[in-house]
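One structure, as structure tokens, below. Some questions next.
One protein chain omitted, others in place.
Now for subunit A:
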Amino acid sequence: MSALAWLLPGLPGVTGVLLVLAGGLRRGGTGHGAGLGRDGHGGTRPAGTGHVRTGQGAGREETGHVRTGHGAGHGRSGRGGGAGGLAGRAAPVGAVAVAAATLVLAVLAAFTRPASSVPLFAGLRAGVEVDGLSAVLVVTVSAVALAVLVFSAGDTRELSAENTRGPSTGGTRELPAGGTGEAGRARCRFFGLMLLFTAAMLVTVTAVDLALLLMGWEVMGAMSYALIGFLWRDDARVRSAGIAFVTTRAGDAGLYVAAGCALAGTGSLELAGLAAGARPWHDLVAAGIVVAALGKSAQLPLSFWLSHAMAGPSPVSALLHSATMVAAGAYLLLRAQPLLAVTGWAAQAAAWAGALTALLLGAVALAQRDLKQLLAASTCAQLGFMVLAAGTGALAGGTAHLVAHAAVKSLLFLGAGAWLAALGTKDLRELRGAARRHRLVGVTFGVGALALGGVPPLSLWVTKESILSVVAERSPALYLLSLVAALLAAAYSAKAVTAVWRPRDPWTRDDSERRGTGRVGRLEGLPLPVLALAAATLGVVGLPPVFEAWRRLLGAGGEPGPGGDGLLATGITAIAVTVAVPLAVRRRAPEAPPLLRDWLGLERVAVALVWRPVMALARSLARFDDRVLDGVVRSVPRAGTAAARLARGRAEAGVDGLVRDVGTVTARLAGLARRPQTGQVHTYFAQAAVGLLLLAVVVALAR
């Protein structure tokens, strides 16, 4: 069964690479272009990155290969727009089929629990294994990816047509905007990147050692860069993508250090053995892992990148905010929970970071005016609960929350994306009445939002309580914080659901951001009810017998599971807040503090404290390099030249003179030399004394 372990990420990974390559084929149809097509395959292959590795030796990939290779092959023989066009049409079908196959493989892997490893470095093996936690994750990741890809297959505008439009800021349009060909290639690229993104997450959640985990982890970051900046003509989006990548990589640096420290402490990179290392190594490993996870999961103080991640197309947000990317940080902490517990302080740090993020980013979410920004901040806040769970040892509760949140958040982002595509806006005031115009989206979005708010009997109500019941045992202060955070969750969810379900009013406006299509496609609508069903019912995990089985599946310790009193209390509060918010809003919504609307000003702080000083340092070092360091080097030949000039100008011209002078000088010296020869003893004596004195001084100095 070991092949299955590699095949699982390998299938989407290899297909993704091929789709990206097909998307890279250029439009030229002449002989020149044909040659390019042939070589283009070798050329852009490296974009595939870590996934081909995981697919090595796996036979079944050939299905994906053939299927997508088909579109690419035709694309190559076709001319101009046809190349991208055909591949563009084939790409969504192929990607959805591969995602479906991946889901089947994931379920298969969840039952058969395959494991395999290959040598990577001397004495260090890289392995993948599907254990209980990984089984849950691979199924979640594959299922959400499938839902998002089905939605994307229906969303034709945002991915392709939009991309060929010039930058929203206007500017010159002399560059060829491209027709269907460019749009088709863009679709190929999009679906390829999404599959690679998924594959990277699958590697991350099945890796058994830090090296392979870091590979999946970083490739995922790079794919998020490519997807956030997918509409690359827009400078602001590319900048956002860069901020997201660099910020998360700042966290990733922690994993490099953690890997080195694990090597020093245990002589191995295996995740399972991390807790065994001696002090100070396991402390350093834990610190590196916590930093990396906080960065990836957009926890305080690195939350701001997630606001920028909104620059990507809506399906990207739906995947990035639910089962991949941000979820990876929470997963890593849940996986490393034994290590955190051994160090003590790392568990505390994670718990506090999580709780504070849940609280503060909850407040940020409540202050947003833009639906996607509200959802983004709520992602940080909800991930805060998972990080809190990892810090307090609520492994089963945290994992349940991760799964349920993945369903909820992908549903909400797809809903927001559907409206953005149809109505051309994501401003909460302008969206008023949106739910009534598109009922399917409205109802499913409503279910998701109420679940997000923790309203009974929906899923997050139960899973959150299964975390809080553990927190309550550990620390009253943390429990209090998380209760307030839960209250805020109910409030921001109610704000979102109220905004879209309120009847139209003068504020309602369409097409303020872009021209909407006015309709929600059938494929776009397809995954919404399924996700809504999951969002509504995943709470069954809280039933005592189910929770018991869940705990065994994950190998978690004695967690109490959601308690009756707690459920009652948080449930009633959530309902009360959900009812109160629309009433409050109806009267006049209070203006939110700018600090909260601006994500606590975290980005400005990071720019002021890190980016500007680094840039200033870079510029001054560059000047130092040019002027001082290079100046010294330049001055050497300059000094040489100057010396030469001196020799030529003064000495050479005077060489003759010198020779002439020698005679005169000698004669004069002779005259001088004659003067002491007075023949008088006292002058000789005086001369000897001066000479001796000089000699003594020289000897004394020389010593």
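The rule is short, and it goes like this: a contact is a pair of C-beta atoms (placed from the backbone, for glycine too) under 8 Å apart; a residue touches a chain by one contact, two chains touch by 3 or more; residues count from 1.
Quick note on the criterion: contacts and distances are computed from a predicted model.
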item	value
Per UniProt record, name of the chain withheld from view ["ABC transporter", "NADH-quinone oxidoreductase subunit N", "Threonine/serine exporter family protein" or "Diguanylate cyclase"]	"NADH-quinone oxidoreductase subunit N"
Touching the absent chain when the full complex is considered, from A:Val107, A:Val257, A:Val484 or A:Val546	A:Val257
Of A:Arg504, A:Arg619 or A:Arg645, the one touching the omitted chain in the full complex	A:Arg619
Of A:Arg233, A:Arg369, A:Arg474 or A:Arg514, the residue in touch with the unshown chain	A:Arg233
Touch list for subunit A against the chain that is not drawn	24, 26, 28, 32, 35-36, 39-40, 42-53, 56, 118-124, 167, 169, 171-172, 174-176, 178, 185, 211, 214-216, 218-219, 222, 225, 229, 232-235, 238-239, 241-242, 245-246, 249-250, 253, 256-257, 259-261, 263-264, 267, 269, 281, 284, 614-615, 617-619, 621-622, 625, 629-630, 633, 637
